[in-house]
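Contents: one structure, followed by commentary.
As you look at this complex, bear in mind that one protein chain is not there, while each of the others sits in place.
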Amino acid sequence: MQFQPILEDINLRIADLPKEGAIATYIPELAKVNPDHFGMSLLCLDNRQYSVADAQIKFSIQSIAKVLSLTMAIKIMGDAVWQRVDVEPSGDPFNSLVQLEYENGIPRNPLINAGAIVISDILVGELNNPKREFLEFVRSISGLPAIDYDQKVAASEKAFGFRNAALANFLKSFGNLNNPVEKVLDFYFHLCSLAMTCEELSRTFLMFANHGCAIHSGESVLSVSQVKRLNALMQTCGFYDEAGEFSFRVGLPGKSGVGGGIVAIHPQKYSVAVWSPRLNPKGNSFLGMKALEMLTDITGQSIF
Amino acid sequence: MQFQPILEDINLRIADLPKEGAIATYIPELAKVNPDHFGMSLLCLDNRQYSVADAQIKFSIQSIAKVLSLTMAIKIMGDAVWQRVDVEPSGDPFNSLVQLEYENGIPRNPLINAGAIVISDILVGELNNPKREFLEFVRSISGLPAIDYDQKVAASEKAFGFRNAALANFLKSFGNLNNPVEKVLDFYFHLCSLAMTCEELSRTFLMFANHGCAIHSGESVLSVSQVKRLNALMQTCGFYDEAGEFSFRVGLPGKSGVGGGIVAIHPQKYSVAVWSPRLNPKGNSFLGMKALEMLTDITGQSIF
Amino acid sequence: MQFQPILEDINLRIADLPKEGAIATYIPELAKVNPDHFGMSLLCLDNRQYSVADAQIKFSIQSIAKVLSLTMAIKIMGDAVWQRVDVEPSGDPFNSLVQLEYENGIPRNPLINAGAIVISDILVGELNNPKREFLEFVRSISGLPAIDYDQKVAASEKAFGFRNAALANFLKSFGNLNNPVEKVLDFYFHLCSLAMTCEELSRTFLMFANHGCAIHSGESVLSVSQVKRLNALMQTCGFYDEAGEFSFRVGLPGKSGVGGGIVAIHPQKYSVAVWSPRLNPKGNSFLGMKALEMLTDITGQSIF
Partner (left out) sequence: MQFQPILEDINLRIADLPKEGAIATYIPELAKVNPDHFGMSLLCLDNRQYSVADAQIKFSIQSIAKVLSLTMAIKIMGDAVWQRVDVEPSGDPFNSLVQLEYENGIPRNPLINAGAIVISDILVGELNNPKREFLEFVRSISGLPAIDYDQKVAASEKAFGFRNAALANFLKSFGNLNNPVEKVLDFYFHLCSLAMTCEELSRTFLMFANHGCAIHSGESVLSVSQVKRLNALMQTCGFYDEAGEFSFRVGLPGKSGVGGGIVAIHPQKYSVAVWSPRLNPKGNSFLGMKALEMLTDITGQSIF
């Protein structure tokens, strides 16, 4: 399929849309971003990459990184991960404490904050140098040694991360956090600070379209069965309280972040990343959602 | 693919599993069923049907019918349906009133009871003879004129349907029910009483694997885009509070009912129906879930 | 104490306050009331009655009647009542279904709608002619044979009572309603339609200040212990989600209704009724709350 003209068409149509939504401001570093960036990049299994607009500008991938830490935890622990976190959609805003209380400290899924903090606890417990080893893991699956944490963002997350500190302490009170709260949060705030361009993000996630294999090395990161399950999880839980809407309109598994990035996967076909910092009321990129809906509309392809 | 030996293998393995779970007893008619039935039938787009065990015994499809009433409502009203019901997973037990209250009478999705009652209200408002016309619709999309309501089940639902009466009155109090409560519930209880065999159920749902076209007539019931969206909805909302688990383990869109039936769709490939009345604690068929997990494991095929 | 000048002072000060709040409009009959009425009447144990302004105009006492049906149920059944309803404050808007679901159909207390419907079910089950016998009971404890239902209000409640119908069906689904939903609701809508003047209302409630004895007849309606408990219940549960505020500011047990009436009790001293139809956001009479706060401020007397 000719993706370059399709992406260029999308870029033009996006430019005509009103600039709705506001950027995330809950941490000062995120509030500094120009809200009117737009970038998009699609990477096929044949290694051809198609990009438009700001696809080479770095942004904070935020919650998108939760898929990567989960991937690393599954690689290390396998199914034992699921004893500490469930796989159901949350049906509530992304940082709600309510369901956690009703469900006795077992987060609904690993892609909401509570679940990602439990996954962070697993990695902190398993790794000697969690931050360094996780970064190496992300570099190895993407083949991109330049990917790094944004230390300013990590520090800003930490300085204003009271709600995440509440979640971590709450999990600890239920016995679902083995390591010290501070250590787990330090790791968690770092992973959320990962910075990537759309091109880097689509490349990092291509393994989810490729049966779990990193394309540049041929290495099998996850088994076929594991990657199918991760894709299913992104499909049902990847968009806070808007997973149904994304599934309904776009029809691909994916994950969004409050930095305005979204990555989506067409299994056995491609990965695609889009970035636009203005968020809709549910915390997902307003134009990013639109751009991906256009993509599956124009191509007529979705997993359904 | 050779589905007949695969289904026979599944049938043998299912027979070895412990008989866990209990049948639904909230209405007396459902409690009369022999809990140890097991049937399965898979229908491909080439019209070949593969069946094992009790695939030709009728059972009450219950909530599975919600997909059919939604299909009819979309055929009539198009996207206007979505003004009265959302498309998000509920993250709560299937008959909860809680979310309805927090969300001002807009049900989370059309596959939970509250949402299906709103869809029933739409059909009651649009049709001259709702029960007869809906039955004709189901017969026409399946090509099976023998499909009918089970009047005993419908009467039993009505006699014990206080929770659904609560939901309907609650929706009415929010202004999201236009017709009289009794009339809407009478229609709703009838649609839930539809009786089908596994062979009939897979045949009725084949259109969801076939771009929205009824295979026996070639008639386009829904557009390609509409059927993709309905499949996405089944994927995220088809299994009460276990949609994530089903998506995670089976990886196909589907819908279950408390009668013990489950139907699932592999777009562009097949539809499959399974029936085993014993339910797990979340209200889905215990062995039905297992059988479908075996199917996608053995075939190595899912939408992810 | 010289109550007449105190009430006249309150009446003057109330007249100076802004006309905040709106009247209840959820049933058309209530919406017809002139929102600017204000009446107040205080009745001492020595049978002296002090009144100002519109104290002799009838209004719909609405939820205040729940105390009277509870009184009758306790007189008939004694402590057996408490097997079907709890005595805790609800901490939620007055007609919420949420807590009912979490607590398996046992209403938090008999003064919220769900609890009052359960009490109605008790009376419907115990009485031969519930509506007539309840009315006779109210007339007998007050010594006021002219008290009556307002049939227009009762009919209006019924025509728009979908939320109460939801509650009744929900209670029935939990097995906490023995009689047919329609019969219980008919009784409930009638008791809520009772019409009284402030003078009649204070007279009807004087028994709660008088050790359970009707002052005009000397008859002991409830035991000393029973009336203390009913007063305690009014204290903690009589004002929907504002019981704490009323207790904090006024310091007397009482009960309010959406018709704008409030009755309060100073045990061993007096009963006092006030009426002003404009409601605050929590559904209690805006000026009625103020007037009673002035009363305990000026007299320096509360139960605390």
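As written, the chains take the letters A, B and C, and residue 1 is the first residue of each chain.
Here is the rule we go by: a contact is a pair of C-beta atoms (placed from the backbone, for glycine too) under 8 Å apart; a residue touches a chain by one contact, two chains touch by 3 or more.
Everything numeric in this text was worked out from a predicted model, so none of it was measured.
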Omitted chain's touching partners, listed by label: A, C
Which of these touches the unseen chain: A:T25, A:S173, A:S217 or A:Q268? A:S173
Have a look at C:P89, C:P130, C:G257 or C:G288 and name the one touching the chain we're not showing. C:P89
Using the definition of touch stated at the top, determine which of C:R84, C:R108 or C:R203 touches the missing chain. C:R108
Taking the full complex into account, what residues of chain C touch the chain not shown? 86-92, 99, 108-109, 224-225, 227-229, 231-233, 235-237, 241-245, 247-249, 251, 253, 267, 297, 300, 302-304
In the whole complex, what residues of chain A lie against the chain that is missing from view? 96-98, 101, 162-163, 165-170, 172-173, 181
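Keep in mind that, in the parts below, only the chains that are shown with their structure count from here on.
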Chain closest to the assembly centre - both centres taken as Cα means: B
Separation of the C-alpha centres, chain B versus chain C, in whole Å, is 47
The distance between the C-alpha centres of chain A and chain C, rounded to whole Å, is 54
For chain C, residues that touch 2 or more chains besides their own: none
